[in-house]
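For this view, one protein chain was removed and the others were kept in their places.
By letter and in written order, the chains are A, B and C; residue numbering begins at 1 in each of them.
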Amino acid sequence: MKKFTFAPEKDIDVIAVGRIAIDLNPNEIHRTLDKVNTFTKYVGGSPANIAVGLARLGKKVGFIGKVSDDAFGKYVTDYFMEKGIDVSHVTPSSGGEVLGLTFTEISSPTESQILMYREGVADLALAPADISEDYIKRAKFLLISGTALAASPSREACFLAMTYAKKHDTKIIFDIDYRNYTWKSKSEIAVYYSLAGQRSDILMGSREEFELMEMLDKGNDIPDYCLADNYLFHGNQIVIIKHGKKGSLAYSSDRKAYKVGSFSVKLLKSFGGGDAYASAFLYGILEGWQMPTSLEFATASAARVVSSHSCSDAMSTAEEIISFIADSNEKGTVIEEIPWNQSIEGGRSCR
Amino acid sequence: MKKFTFAPEKDIDVIAVGRIAIDLNPNEIHRTLDKVNTFTKYVGGSPANIAVGLARLGKKVGFIGKVSDDAFGKYVTDYFMEKGIDVSHVTPSSGGEVLGLTFTEISSPTESQILMYREGVADLALAPADISEDYIKRAKFLLISGTALAASPSREACFLAMTYAKKHDTKIIFDIDYRNYTWKSKSEIAVYYSLAGQRSDILMGSREEFELMEMLDKGNDIPDYCLADNYLFHGNQIVIIKHGKKGSLAYSSDRKAYKVGSFSVKLLKSFGGGDAYASAFLYGILEGWQMPTSLEFATASAARVVSSHSCSDAMSTAEEIISFIADSNEKGTVIEEIPWNQSIEGGRSCR
Amino acid sequence: MKKFTFAPEKDIDVIAVGRIAIDLNPNEIHRTLDKVNTFTKYVGGSPANIAVGLARLGKKVGFIGKVSDDAFGKYVTDYFMEKGIDVSHVTPSSGGEVLGLTFTEISSPTESQILMYREGVADLALAPADISEDYIKRAKFLLISGTALAASPSREACFLAMTYAKKHDTKIIFDIDYRNYTWKSKSEIAVYYSLAGQRSDILMGSREEFELMEMLDKGNDIPDYCLADNYLFHGNQIVIIKHGKKGSLAYSSDRKAYKVGSFSVKLLKSFGGGDAYASAFLYGILEGWQMPTSLEFATASAARVVSSHSCSDAMSTAEEIISFIADSNEKGTVIEEIPWNQSIEGGRSCR
Partner (left out) sequence: MKKFTFAPEKDIDVIAVGRIAIDLNPNEIHRTLDKVNTFTKYVGGSPANIAVGLARLGKKVGFIGKVSDDAFGKYVTDYFMEKGIDVSHVTPSSGGEVLGLTFTEISSPTESQILMYREGVADLALAPADISEDYIKRAKFLLISGTALAASPSREACFLAMTYAKKHDTKIIFDIDYRNYTWKSKSEIAVYYSLAGQRSDILMGSREEFELMEMLDKGNDIPDYCLADNYLFHGNQIVIIKHGKKGSLAYSSDRKAYKVGSFSVKLLKSFGGGDAYASAFLYGILEGWQMPTSLEFATASAARVVSSHSCSDAMSTAEEIISFIADSNEKGTVIEEIPWNQSIEGGRSCR
């Protein structure tokens, strides 16, 4: 695949936009949430986790986001600063909004109920006035998380950020990151996801998220490669479709397709892997690595997170990931190039 | 300019989407609205007027819209049926919404204050579920009015309609039709106007509307042709920028520019001309006429409406417009081909 | 009945609170609303009509209300001034609210569909900050209309006005005036009507409105006098329960009950009588007349309004009402004193 290249004056690797939240993870595991007595707080939210992951990997990271004007807002901003993330565009909201919360249980390694507090959250109060054209111009990549499209004015802020990105050759990564909150209807989801997906350069999401974006019924027969084709046609360079435990598929604009497996680890929890994956994959792309190398690196990073207690706090350094891969018996076997039309789900041909 | 061509199975000329409202025009003229005693009711709303105009010109017209479930909703639906407009996709709203109202005064031929009732209106309750892919597939043109983008779920319904139009080669006319109601911020306006403008095939609006769409400050120096260039670049075939009494400018994708003047008539009122213009212009395009012919026809139709009491009810037949032009001393002088970069407003060069 | 007496410094007879709206009455009668072509505009809204009625009868009247900051707001304020109503506490709203509208049809003398525009209306934007304690202190009577309790902040403004009235011995008239708009549930209606009804000195409404207030099912067996008793027990001096064409019942705290019939007139329309009735009855009370005299006067005033085209504009002078009664064959027969427990609806005994 052709490498992404950038003007030399771009001094920020990635600016992430959207949600900074708080995860409250259970200290007592193997029990359901109602029985958990004590919780530990961590920085959470998909784009925040990805930003932390990239910073941990040594990249120059910025963030555009709204946080609560309270002790929790201070906590997350301090945490970002400590990790070396530029917080010049992380601002306190003025309307009394709060940080989103995610209470999690770890009832078993593979099951995990979550309870989200998403009413009146600061992240969705991000407004077009918070989007600086000059700031976005400085970045190589702009990461948009789909949850930020769930309501106004955050939705308009994201589309404005994408307009500036297009104008200044900042590449757009759209991570669909669907959360069943705030959205008013399935059609609304489909309309805004597809508007964003048609504007991005790298698009990633689960099979279910692609189906939402395309308004496909459950049990439809559309093969994965057809979903990918549509967004490559609209200008994406890379499309990644995840299938949970069955692995994921990655398609690039040079018509190569890869099946991505996973490293065997002792699972502690079933969440957090996606954000580690995204940050490590993007690290590879920024380093100019080929797709298989980037994908293996991403997969290894994900494996490390799902075996630890937090998401943000458990992000790995490049050295840690590299030695994890080196130590693994599965090195070199996790990524496999496949024929374009060999899908995980769906039939044989596009509609 | 290359003619628009369509698959033979397309049996509807134009489907308009959006607002059907009621105009309450003053029976006492030359006085301000507070002093008007009696009002006459007419069907109103820009896309409704354009639909009526096209039907009056003999075209096959459909409409996708929500009306109130009351006597006024019945009135407008009956009126459409009487004019031969297909109302199979004009449905009553279920949430107690009302038809929008526009009270007008005719205090002088050139001045006219209006008072709009736009809270809880049925037209903005149009939802994605109301949009039929099969119906849009049947149409040559889909007319989207910018007012329909002012709020959810009408906004999403329009974007969904545009998605279906793109998929089935139905050409999109985007008439910006800005109304200072319902919108929450200037950034919101700009974001959704530009998303729609980048998807349309024919784009029309006033200079002020283009400035809103581009977030340009009052008194900016951007020439008209630069505004047009941007949207032609995104795939529009025709861009029309109106400058009120100074005339308007029409740009086509074959790099021809026209200055459009007006026929001298005894003005009764200052509103309604735009919708007559749009419907007659679109008639010309559907007939396969060249730009100058279509523009002259449009201008003549507008002239006839501003000298009568209503908008919808005063739409002309093709014969009436043709003989109006024939009778005019200005025949053949109203449209002038001009150099591409000869603008009405702005400086000499694009930023 | 004991007369109401007041401190000599009270220089305003009645201050009405609440809705000023616009009636758009049909110029073409004997047809349904969808077929009406032209409308004549009048000042409307129950408390506005009562205020106009009292002013027409020569009383000193004030008003506390919010109107739109537009041509219609100017119209109604000008109209009030012209009628001699003090408009020092009628203020334009600042949030873009509009005047409520009532389109009416006169399809037959006894039937009349109406179409109300009540979304985003100025009258419900009346806020506690608009309520002046000093102003209320000056009034003998404060008239509260139940529609003003339908939403915040108008609801709180009314309760605050009642608090001031209680404090300064301004008597409260609560006219239930139920409109099926804005209210969120039947329980909400009952809660606030009863809170207001327990605070008033004169309470008037239809049988249906009393049932709403008491959360009684349709077809209940509660006699009228039990409904009256409850509110007399809470301190009302007069309770009036209307039964449409069957007449109405008036109860006073000195345990007298009257059945009120009606004068025979040629009906033009079925609405407007109630407001004429209320203003004329209150006039009688202010004049110190006995109940039967006041009730006969009220009934005559109502008869005159239902035989004319408008509500506000058709209010009578005292002379007109007196000569109407004098000319009538029914003089002295319309009001009848009845035993306390002789009801129009319900069984024999209270629950």
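Simple rule for what comes next: a contact is a pair of C-beta atoms (placed from the backbone, for glycine too) under 8 Å apart; a residue touches a chain by one contact, two chains touch by 3 or more.
Everything quoted here is computed from the prediction, not taken from an experiment.
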Displayed chains contacted by the hidden chain, counting the whole assembly: A, C
Residue in contact with the excluded chain [from C:Ile29, C:Ile114, C:Ala127 or C:Ile338]: C:Ala127
Candidate in contact with the missing chain, chosen from A:Ile15, A:Leu101 or A:Ala257: A:Leu101
Residue in contact with the excluded chain [from A:Thr5, A:Thr38 or A:Asn329]: A:Thr38
Among A:His30, A:Lys74 or A:His234, residue touching the chain not depicted: A:Lys74
Hidden partner interface residues of chain A, rising order: 24, 27, 32-41, 70-72, 74-75, 78, 98, 101, 103, 105, 113, 115, 117, 119-120
Chain not shown, touching residues in chain C: 127-129, 152-153, 156-157, 159-160, 163, 184-185, 187-188, 190-192, 194-195
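Note that in this section only the chains that are shown with their structure count from here on.
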Distance between the centres, which are taken as Cα means, of chain C and chain B, whole angstrom: 46
Chain A-chain B separation of Cα centroids, rounded to whole Å: 41
Residues of chain A engaged with two or more neighbouring chains: none
